[in-house]
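Up next, subunit A:
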Amino acid sequence: MTALLTVENLTIGFGDAAPVVNDVSFSVNAGKTLALVGESGSGKTLSCRSALRILPAAAQMRSGKITLAGRNGKPDVDLMSLSERKMCGVRGERISMIFQEPMRSLSPLHRIGNQVSEVLRLHKNISKAERKSRVLAMFERVGFKDAERVYDSYPFELSGGMRQRAMIAMAMVGRPDILIADEPTTALDVTTQAQVLGLIKDLQAEYGMAVVLVTHDLGVVANMADSVVVMNRGRVMEAGPAPLILNDPKHGYTRDLMAAAPEIPEAIPEQKREEDRDYILEMREVSKTYVLKGGSAWKPKTVIPAVRGVNFGVERGKTLAVVGESGSGKTTTAQMALGAEVADTGSSILFRAEPGADAVNLQDLDKAGRLAFQRKAQMVFQDPYSTLNPRMRVKDALVEPMDIHGVGSSQDRIERAAEMLRWVGLSENMLTRYPHAFSGGQRQRLSIARALMLGPTFLVCDEPTSALDVSVQEQVLQLLEDIRDRLNLSYLFISHDLAVVARIADDVAVMRSGLVVEQGPPEVLFHDPQHPYTKALIAAQPEPDINRPIDLNIVSQGAGEPSSWPEAFRFNGQDAPPLTQTGPNHKVRCYV
Partner candidate 1 sequence: MTILPDGRFVDDAPYETDTGAEARHAELDMSNTRLLWLRFKQHRLGLISALFLLISYLSLPFAGFISPYTPNERLEDYLYAPPQLVRLFHDGKLVGPYVYGTTAEMDLETFSWKYVPDTSTPMKLKFFCEGSDYKLSGFIPSNTHLFCAPEGATVFLLGADRLGRDVFSRILYGAQLSLTVGLVGITVSFVIGIILGSIAGYFGGFLDWIINRVIEILRSLPELPLWLALSAAVPSHWGPVAVFFIISIILGILDWPGLARAVRSKFLSLREEEFVRAAEMMGAKPSRVISKHLLPNFLSHLIASATLSIPAMILGETALSFLGLGLRAPAVSWGVMLNDAQNLASIEIYWWTAIPMLPIVIVVLAFNFFGDGLRDALDPNRS
Partner candidate 2 sequence: VEPIEGEFWMEEVKSGNLPPVTERLPSVPLVPDLELRGRELGKAGGTMRTMVTRAKDVRQMVVYGYARLVGYNERYEIVPDILESLENENDIKFTMRLRPGHKWSDGHPFTSEDFRYWWEDVANNELLSPAGPIDFMRVEGELPTVTFPDEHTIIYEWHKPNPQFLQKLAEARPPFIYRPAHFLKPLHADYANEEDLSERLYEARVRSWAALHNRSDNMYKFDNPDLPTLQPWMLATKDGKSRFLFVRNPYYHRIDPNGVQLPYIDVVEMQVVAPGLVAAKANAGEVDLQARGLDFKDTAILKKGENSGKYTTYLWGNGTASQIAIYPNLNYNDDLWRETMRDVRFRRALSLGINRKIINKGLYFGLAKEGGMTVLSASPFYREENFKAWATYDVDQANALLDEMGLTERDKEGTRLLPDGRPMWIVVETAGERQEVENALQIITDNWKDLGIKLLMRPLERDILRNRVYSGESMAAVWFGWDNGLPQSYTSPAYVAPWQQEFFAWPKWGQYHQTSGDAGEPPDMEAAVQLNDLANEWSQAYSTIDRAVIWQQMINIHAENVFAIGVLNGAPQPVVVSNRLRNVPEKAIWAWSPGAHFGVYRVDEFFFAE
């Protein structure tokens, strides 16, 4: 059996600097999955992009050969020397790619459906209606509950995970021979991730599709990959069949990587909790309803209850983690917690800067109050690329918060920026770059660095480590923990990765459909999950052990429609059971 796609001795560099991809070779066979894992910034994305010949303008391909096997016995094609015209026939039709940053990768001015079905329009000779039905079918398979709505939505109306799923649908709807998936599930909660991975597997089985999967998640690798390529600093460290590498890593870097993989610990010692809690931020009955103005004059307005009556607080010096399904309102909650979105009337969000100080309601802050608050509270954004001004050097982007609040001299600011970069594991030399010249994980770290610049007391982290490889993730988590303990920082931490949550959180809220369905400390939640959805989440958490595949049964049961849950938890249309205290610190949304 011959390889479908072969990459040989690929070397890519920028300007006259040392190559960032150095002598990389790999190949993938039909129906198989190749996982590219490795350090953030090690050149995974660039290697994948070179297969489609869509490298950044500044990148030079210094050497290498990429061959695509011909279809139906036709001779192999050398992708490097193919004419641009013919290349268009390859892209999207034979090889398609899921990009790492879903928000920026979608055109802001076109409806999702339009953008997705375009692949079919370009390569398949089928009617418009047919196209639409195929796209809708694909949307359902990537886990959209309301495919029609998504079809007519604009990217900015969707949550991060939804955009990413749209991208996945776009890449797969044309049923390519080779799918290059660059961190396809970073923004997805584990249940959706499991679903998507399942989908990829299905398609692979059906059509013999080859998959190149770039991921930071060894759990995903364990579940998906047939073979693995481990990269570090532009070089391939180790490559070979998945079982061998996962079970018996030979190279030092691979071993380090395996060691750094977080896991939900077997048992967490119960911690003592004070009764009288000091909340730095408290959300009371917070709701947010988006009204989608109908796309056309006839359709009624769509009301999206993004967040429905959330009640929780972030303790000073502690971490509240929010996990939940994609689109369940996590980001919206986070943005309301920072006053960036106005909550519906009746909600109150109280912030207490100092212990015992008067709480201020973010809903009705004056200008000065807001400024003072903004200095204390910062956010690490879910989608770092779009939150960085493309025309600002990293240097300026990092010092901007200090600039705004007039902290320090300009020298101080630069020094601090350099230091922050080092904290998050980046080189200070990157300060003069523009945001586009970073890898996905590097940008995420920039976002963290920026949030730390002012030394905030309250930090909202929206999927701060989703794009980081496990070793860097470990480093960043370590950093976050350190400063939390040192400076008594408090976090509202949103993540899809339960292992990370288990590690860092003091309290965890599980969200589904804009509602908190279960809340409790990790030790309780992960070892005694009550709610079917929580159970599903845990079951869907992939583990870097090739012998422990995800149990899709539990996943599909818990992640299914709330109306299909067991009696006690079942939602009746919009009516949900009340959130009931079941343990000392444990709340579950159920009828008792």
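The definition used in the following text is that a residue touches a chain if its C-beta (ideal position, glycine included) is under 8 Å from a C-beta of that chain, and two chains touch if they have at least 3 such contacts; residues count from 1.
The set was built so that all candidates are chains of the complex that A comes from, given by their letters.
Just so you know, these numbers come straight off a predicted model, no measurement behind them.
This complex pairs subunit A in touch with one listed candidate out of 1 or 2: 1.
Residues 39, 56-58, 103, 108, 156, 232-233, 235-241, 244-245, 250-253, 256, 338-340, 370-371, 374-375, 378-379, 381, 383, 386-393, 395-396, 400-401, 403-405, 414, 418, 422, 425, 427-429, 431-432, 434-437 of subunit A are the ones touching candidate 1 in the complex.
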